[in-house]
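So, chain A:
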Amino acid sequence: MEFTLLPLAILFTSLGIVPLLFALPERSARLRTTINLTAAAIKVGLVAWLSWRVSQGTIYGVGFEVLPGLAFKLQADPLAILFIALSSILWLITTIYSVGYLEKGPHRARFFGFFSLCVAATVGIAMAGNLFTFLLFYELLTIATYPLVIHRGTAEALRAGRIYLIYTLAGGLVLLVGTLWLWVMAGGTDFAAGGMMADIAAASPVQATMLFVVLIAGLGVKAALVPFHAWLPIAMVAPAPVSALLHAVAVVKAGAFGIMRVVYEVFGINVAVDLGVTLPLAIAAGITIIYGSLRALTQDDIKKRLAYSTVSQVSYITLGVALANPIAAIGALAHLIHQGLMKITMFMAAGNLAEGLGVKTVSGMNGVGRRMPGTMLAFTLAALAMIGLPPLAGFVSKWYLASGGLDAGQGWVIALLLGSSLLNAAYFLPMLHRAWFVDAGDASAARPVGRRIGWMLSAPPLVTAALVLIAGGLANAPFSPLEWTRFIVAIEYRE
Partner candidate 1 sequence: MNLDATMPDTGVIFGLAGILVFGIGLFGALSLRDSLRRVLALKLCGVGASFILIVAAWRGPGLAADPVPHALVITGIVVMVSATAVALALIRRIHSLENGRDD
Partner candidate 2 sequence: MTEIVSLDWLALTVFVPLLGAVLSFLVPRIAPQIGLMTLALAGLCVTMLALQVIPGGPVIVALGGWGAPLGLDLRADGLAIIMLGMNVLVGGFVSLGALDTFSARHAGEESARMRRYFWPLWLLLLCGLNGAYLSTDIFNLYVMIEVIALAAIGLTVLTGRLDAMRAGLEYMFASMLGALLFLMAVGLAYLQAGRLDFAGLAVHAGEPAMMLAFALMLVGLALKTALFPLHFWLPNAHASASAPASALLSGLVLKASLYILLRFWVEIFGPGERIGMLVGAMGTGAIIWGSVQALRTQRLKLLVAWSTVAQIGLICVAFALAGTIGAQTAWQGAVLLMVAHAVAKAAMFLAAGRIAQETGHDRIADLDRSHLRPTLAQFAFALAAISLIGLPPSAGFAGKWLLMEGAMRAGAWIWVVVAMAGTLFSVAYLSRPLIGFLRFDRAPDPVGEHHGWAIADAPPLMLAVIAVISGLVAVQIIGVISIGAPFGAVP
């Protein structure tokens, strides 16, 4: 009996502390940090336990009816574990970073309240057992992230927040219509390996295709699929830990994860291939990959460059799913984790540069390597991993994606990935070059512009960078992202 409650307990570790965090007075910083870190640590523990049990073949589910025939349903399957593990580990690390980042800043009660709510939403998205539940948490994520994006409360932040809200709520509305349509058409919204659309797709392929388009459009907004990506670079006005979380775990990943669920477990990969919708999706992902990289090239603002890089990198996941090939699928799923680790490292490092040195632009990065060696080491590792240098994490994903593309007979994928990697190098290497090999030149190098960077800011990016190294170097160890991914793909392609 207690085991069925495990998913709820994991959800509760982040959701339950939200009212507490809101109610805490601004000055009780120590208590707030204690609550946050304890909850995050407990959650990591629970997730570790859950992963162990699930790897032994247990599947947890809990649910109750909310609307006639429609249930709120949580289910901890291997795919869910993949996402929860990412979010729980990165939540712990980002919480430490946020505590350091917001030290003495205003509105911390509100910040950490919504921060927790945001993580609770990602947990719900991960464990949603049907598209209806997924939708509930998908919207909750929007509500929880909006106050984080506009945290600074400036005119610029609010303008960005408005655009963010318009995009994500419109996307949510489209997803709502899609979910409703699926419910009316198929009489259910459950996620199940192999999907549930086989009969409908055979009977009325046009409607099924339209449904697919509607669902992907609704999810594509959060996944920043071109042309729904415009909110992402604008939303980088958020504080660094929020950007880190948004780009690595919460929002874009929710979209990509939803695309996985829809393709694998609503339609079923074979049905999707028969409908002929996977190739267009792969092409859309390909366009996004190239477009994001091209735009990243010309950005001088560090966070904007990173944001466009996210547009590009997240679509690797969609690409791998859409190639409808088990090897590519392994690459896609592994990239869900790998991209999260790499991007969170870079955003935290960028946050340190801005806070410690006042450096916010690429052109201002001259000589920062010497002034912030630890942070820049982490940044460098992550950037090289993004480019795809073996044996780092990014290389592993790209390798599987490329092999999968070849295996699926889609040779253009190789060219696409090569091109993308070249572009990655083209926009990351100059940053590294400036940081390590160009002298700051003027007196600015000597005088500190920002505040002191304590261990709470400098350690987290190093830890995540180490994880990038481990995820790539030990890719074949048990419980590595790659191994877990193989486990999932075996299930999804069992049909």
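Please note the rule applied: a residue touches a chain if its C-beta (ideal position, glycine included) is under 8 Å from a C-beta of that chain, and two chains touch if they have at least 3 such contacts; residues count from 1.
How were these candidates chosen? In short, all candidates are chains of the complex that A comes from, given by their letters.
Predicted model, so just to flag it, every value in this text is computed and none were measured.
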*Only one of these touches chain A in the complex, so go through 1 or 2 and give me its number.*
2
*Of chain A, residues touching candidate 2 in the complex*: 22, 25-26, 65-68, 72, 106-107, 109-110, 135-136, 139-140, 142-143, 147, 150, 152-155, 158, 161-162, 165-166, 169-170, 172-173, 176-177, 180-181, 183-184
